[in-house]
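One structure, as structure tokens, below. Some questions next.
A single protein chain has been omitted; all remaining protein chains appear in their positions.
Moving on to chain A:
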């Protein structure tokens, strides 16, 4: 199979705004499935609702575009009925951690054999840029016009604490590393959680002095700290600066798995 065959060519170009990172993450995911030589008839993509969740509609294999926040329960059902399928979930930060928060925790606890790709654009993109549980402290959104006064969720820490077998975080700028992480996620039995920090120039950038796509990508690059460096800093007693985040492979373990291959 070639990479092109993984896309539903008749549905392209997609609805994403110019420069939206979701398209890049879709590229990396499909590159990973293609590199691994997955069988298209045995790969299922599941997503909830949101800009990010539209991604499943652009893949040529089986895909389920489900209800807001419920991508993981649907995916759990698919995996339990078809354990020989590779089930990959596309979700947004709001979809996964706000309305779908409990499902997220329990999917990680069950350690069900899924690969979850969370496109974290810091905001509710599709509904006009309301603040989400991942909006950074102080950021402007339509519901926080004076700046966010709540601390954001650390989704990777939640996944780790709840029991996921593989946890990684990258950005839409780190395309090669992200592809590699998604490959590792698909290959690891149990719940693999890959958080991808991505740009939403329309709803987030325009309100936070990053109207240009390049400004958003530069900010992602500047704010990401490689795990090795973060570990060294931590050992030296230097705390993570506010607004910065750690990228890299954060957890890899082999806890008992639900719904693995027969």
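Keep in mind that, in the parts below, a residue touches a chain if its C-beta (ideal position, glycine included) is under 8 Å from a C-beta of that chain, and two chains touch if they have at least 3 such contacts; residues count from 1.
Basically, contacts and distances are computed from a predicted model.
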item: Chain not present in the shown complex, as UniProt names it (candidates "Branched-chain amino acid ABC transporter permease", "Hydantoinase", "4Fe-4S ferredoxin-type domain-containing protein" or "Acetolactate synthase"); value: "4Fe-4S ferredoxin-type domain-containing protein"
item: Contact partner of the left-out chain, one of A:21, A:50 or A:259; value: A:21
item: Chain not shown, touching residues in chain A; value: 4, 7, 12-14, 16-24, 26-28, 31, 173, 175-176, 179, 213-214, 217
